[in-house]
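See structure below.
A single protein chain has been removed from this complex, and every other one stays in its place.
The block that comes next holds subunit A.
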Amino acid sequence: MVKLLEIRDGVKTKNNVFSYTSDNIIREGDTLVVFESGDNIKQIVMKRNQTFQNKFGAFPHNDIIDKLQFGTKMYSKTMMGWVYILRPNSHIYTSSLAQRTQILYTPDISQVLFRLELRPGFRVVESGTGSGSLSVSIMKAIVPTGHLFTYEFNQVRSQRAIEDFQRLGFYPQNVHVTHRDVLNNGFLLKDESTGEFLVNENTIDAIFLDLPSPEKAVPHAYKVLKRGGKLCNFSPCIEQVQKAVQEMARQGFYEIKTYETLSKDFSSSHHNYQSFKQQVKPTIVTEENGNKQQDNLGDTNTGNLNKRQLKQKDKGMLVTAPKIESRGHTGFLTFAIKF
């Protein structure tokens, strides 16, 4: 698929999945998100003469490409139902990802990006690649001039990652996927054709580790990081963290800090509290009530409500509560800086 080349600040960049377009129109080759409901989000790639099917019926790609905008509603051919078609953002991308491994979720990803202080132009190392959930977020933060070097010891996964990154418009200009066991072989990387170092000692701005024995990768990480470069380690078990932290201190990292971040989702609803003091029947409207009603309708927020919306308004007090299903643990994030 050929994508438009864009020139910005003298740098040629190929558009990627998060790129901005002022007309907001969906083109062939774009990855888009089909939103049925909060639990049912799918990624599809736009190809002419193909059709997306779900329980509502058929959604031909030809009716979307060059015609519809991101963020609009689309009815199925049979008019049985509709879906929203959205441009992926990093959160939706993560939650609609085809998972090949356990992945990092949004709360952890956001901490990694912010505490590693990633910004455009950074050279970043990541291991392992896994399903590429974090990789895509890292690339989002470092394009157009930055580069991600990601290492995966499972050959099938590393091949799939390349396919994914190509589809999303990051490969090969922003990412290098290497099939390697870094615990034994480290991060130093040479271009096979020219023999030049791609990853050399003291050249990397930030490193992310998600490995079974992180302490074995810490010395390798120290080697390739720049002075002042940041390291982040993700480990689900505290024993791994303890070993990794000690190795970090031994190697010469400082500001070694370990965090655990979880998010709690809230649902909101309308709750009608009954009163045992008085029961106001809807048929009897006192003058006071009548005035109140009038005020409400005059309000700009509620001025143009239809019947359904008015009914919603009448439902009672707006209440919030944490959702019952909740994640209890993901992993510990340890950050450190090379001295």
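Everything below uses one rule, namely that a contact is a pair of C-beta atoms (placed from the backbone, for glycine too) under 8 Å apart; a residue touches a chain by one contact, two chains touch by 3 or more; residues count from 1.
Note that in this section contacts and distances are computed from a predicted model.
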Chain left out of the displayed complex - its UniProt protein name, from "Two-component response regulator ARR12", "BBSome complex assembly protein BBS10", "tRNA (adenine(58)-N(1))-methyltransferase non-catalytic subunit TRM6" or "GTPase-activating protein GYP7": "tRNA (adenine(58)-N(1))-methyltransferase non-catalytic subunit TRM6"
Selected from A:Thr31, A:Ser76 or A:Gln111 as touching the chain missing from the view: A:Gln111
Contact footprint on subunit A, counting only the chain that is left out: 18-20, 22, 24, 35, 38, 41, 69-73, 84, 86-87, 89-92, 106-107, 109-111, 113-115, 117, 119-120, 137, 140-141, 143-144, 227-228, 238, 241-242, 245-246, 248-250, 252-254, 256-266, 268, 300-301, 309, 312, 318-320, 332, 334, 337, 339
